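One structure follows; several queries about it will come next.
With one protein chain removed, the remaining protein chains of the complex are shown where they sit.
Labels run A and B following the written order; every chain starts at residue 1.
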Amino acid sequence: MESYTLKESKPILKVFVYIFLGIWAIINLFPIYFMFTFSLKSNEEIFGSNIIGLPKHWLWSNFTSAMKTGNMGLYFFNSLLVTTLAIGISLMAALMACYAITRIRWKLSGLANAFFMLGLTIPIQASIVPVYVILSKAHWLNKYSTLIVPYSAFALSMGILICTGFMSEIPMALDEAARIDGCGLFGTFFKIILPLMKPAFSTVGVYSYLQCWNEFMFANVFISDSFHRTLPVGIKALSGAYTTDWGPIGAALVIATFPTLIVYIFLSGKITSSFIAGAVKG
Amino acid sequence: MKMRRFVSMLLTGVMALSIAGCGSTSAPASSDAGTDTNATAAATEAPAETTTDTATATTDSGEQIDLTMWCIATESDSNRHAYEAAIADMQAAHPEVNFTWEAFENQSYKTKIKAAVSANELPDIFFTWSCAFLGDFVDAGKVYCLDDAYQNYKDELPEVMLGNTTYNGKHYGVPTTMNIVGLFANMDLLKEAGYDEIPGTYDEFIACCDALKAKGIIPFGCAGKETWCVTEYLESVIEKSAGADTLNDIFLGRATWNNQDVADAVDTFQALVTNGYFDPSGIGLTNDEVKNNFMAGKYAFYMNGTWNCADFAANEEFFPKVRVSEFPVINADKAKLGQLIGGPSDTLAVSASSPNAEKAADYAFELGKLICHYGYLDGCGLPAWTPYGDTSSVNELTKAVAEICSKADTYVLFGDTAMNADSANTYLSYVDQVYGCLLDGKQFIEGLSKDIQ
Partner (left out) sequence: MEEIKNIKKQRRKRDIEKGLAIFVFLLPGLLLFISILIAPIAVSLYRSLYDWNGFSEGTFIGFNNYIELFTNGSIKFITSLKNSLILAFFSVFIQLPLALLLALLLGRGVKREKTFLSIFFMPVLISTVVIGQLWLKIYNPDYGLLNRFLDAVNLGHLKHVWVGDVKTALGSIIVPTVWQYVGYHMLLMYAGVKGVDIDLREAAMLDGATKWQVDKYIIIPIIKPILRVSVIFAVTGSLKTYDLVRILTEGGPFQSTEVPSTLLENMLFLRNRYGMGSTISVMLIILCFAFALLITAAFKEKDD
């Protein structure tokens, strides 16, 4: 790898590349920095002279109000719980469906795959009222599972798409060998395929996370008690409460963002290599 | 002594109301006393029975029931304290009711409540806006009729106050407070332009705006991101140009929008915009942001609902500077002072699907009365119920509003409340375009008369 890089013939070009990457990195980091600093400032500082500098007085009290009035701690926990479980369920369902589609030979497997791929283009808003009616008839509102189930369904298609990429890399010979050893279809799946699919987990996880963590519309309509509220709804409510007091809003935004960013920074190496391993095959 | 005069003054105002009923489903305005008494007489037998029922049920079984309520009194809402205080009182008075409540942000609430109606998932008691908003739910048979429960409260709650929640002669809502559109002024800024009073005539008013502008002060603040804020200005201008009855007829579908007086009024309003009386950044702001700008002294005038009195009174620094007044008459041939925009709109209703609807109805009345009481004390609006207790702590601004209402001649309910949801949104979209000067008065009336049937 390095040797390949060293073959760079025009150093000026290389400098330009780094300047370009550096500028884009700043464009990406600056809003995050801006959010962090204004979360610790008072309005005088934000509206006054010190709009982008580090805070002169570190106002941690903004975080206290976001946690107390805005209940951000609870909402963060709720989002985390809902997202994690939704990822788990969609991952399992996707792996199983993918196994049936790619590893077992049957006539309609292509059709089944195409059917699941429909989900990639369906807008989530389109199904909100019918789903709401079904859930309410089943007395299934205001629970964590009210959100977990629809979220898993919406993450499913992307999960299957990614798993297909990974699963097609596993040689069919493994299945055949397992079959000869007396493993049934179920045994093959749980003992052979599942352990080999581990690298796929983080890729599917990241994509499902993106869908579940951000979701606002379902969370707003399906959950009517504040105990089960998720972060996006909580932030919207808080931003109404503090329209002109930017500090606590900033603090809420930081609470909603930084933990995941930190986790990501620690796992990014692993996540990237898993992405490379299972590049979407189209 | 002073207080009693004030209350009686308020009551005369209330009694003089001619609040029109709403939509095609409502009964003709309930001012006709003859039919009213008939209806009440016919209905008294049944309710007498039910009240005893309720009484025995609560006394002998002492059984716990669950009641839930949804409302929009979030932390940032000026009604929050009134709700909290009222609910605390209710919980103390009714230990047999296991009462839970949730508050939602205004815009999300509209989404939620409609989804809940479609799915039959309404809570026992819910906050609603009167007239068309509640009317749609009543038409669908989702709202519990409150006629029986009302019998116990009719001495404290004047029947005229139920006009906006009466459909086909039946009552479906418990009003809490009523509000009108007020012209709020920052007297410090007016003084800078050489005015000690809010000008009483339209010509003086315009001269005042010019004087303010010359001083570099923005006359009006208005949130363009929330169109209802624009209607607070526009409807007042139309009413004071074309007359209250004309506007009422149009809102209630008794006349079409195709009315030259309205077109002229819209042009008058647009002239205010094109003359630069409005803050140009207002168009990208929400109402909360504009209100805060007003309190921070950025605008001389702010036209909005009188529920804002509570927030203004709570701001010690700003409160001494603010006065409230009625929008001046533009065309004295058709309109006069005393024609106001507003009326009781904030309402509690009971779900027809509630397993304890009967008890919820009583609970809603008692709760509504308390919310009204505390809301009035806080300055969130004028009481729809007869005030009781010591009301001397009511802020001066709210008292000034009460004074305006005591001289009221006609009320026209806010257009987006009076019209059904579809028409109201078409109307709002046209208002939006008028504010942005994309349409003039003529196009406004022609477009609306075409798009609203």
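A few comments on the model shown:
Please note the rule applied: a contact is a pair of C-beta atoms (placed from the backbone, for glycine too) under 8 Å apart; a residue touches a chain by one contact, two chains touch by 3 or more.
Since we're looking at a predicted model, the values are computed, not measured.
Although one chain is omitted from the display, it touches the following shown chains in the full assembly: A, B.
Interface note: of B:A103, B:L285, B:A313 or B:L413, the residue touching the hidden chain in the full complex is B:L285. Considering the whole complex, the residue from A:L29, A:L54 or A:A177 that touches the absent chain is A:L29.
Panel shows subunit A; residues 1-2, 4-5, 7-8, 17-18, 20-21, 24-25, 27-29, 31-32, 34-35, 38, 46-47, 51-52, 89-90, 92-94, 96-97, 99-101, 104, 106, 112, 115-116, 118-131, 134, 149-150, 152-154, 156-157, 160-161, 184-186, 189, 209-210, 213-214, 216-217, 231-232, 235-236, 239, 246, 249-250, 253, 256-257, 260-261, 264-265, 268-269, 272, 275-276, 278-282 of it touch the chain omitted from the view.
The chain not displayed touches subunit B at residues 110-111, 114-115, 117-118, 136-137, 139-142, 224-227, 280-285, 293, 420-422, 425-426, 429-430, 432-433, 435-436, 438, 447, 451.
Going forward, only the chains that are shown with their structure count from here on.
With centres defined as mean CA coordinates, subunit B is found 43 Å away from subunit A.
Listed in rising order, the residues of subunit A touching subunit B in the complex are 69, 128-129, 132-133, 135-137, 141, 220-221, 224-226, 233, 236-237, 240-244. On subunit B, the positions that touch subunit A within their shared complex are 70, 74-76, 100, 102, 104-106, 108, 111-112, 115-116, 118-121, 123, 286, 288-289, 292.
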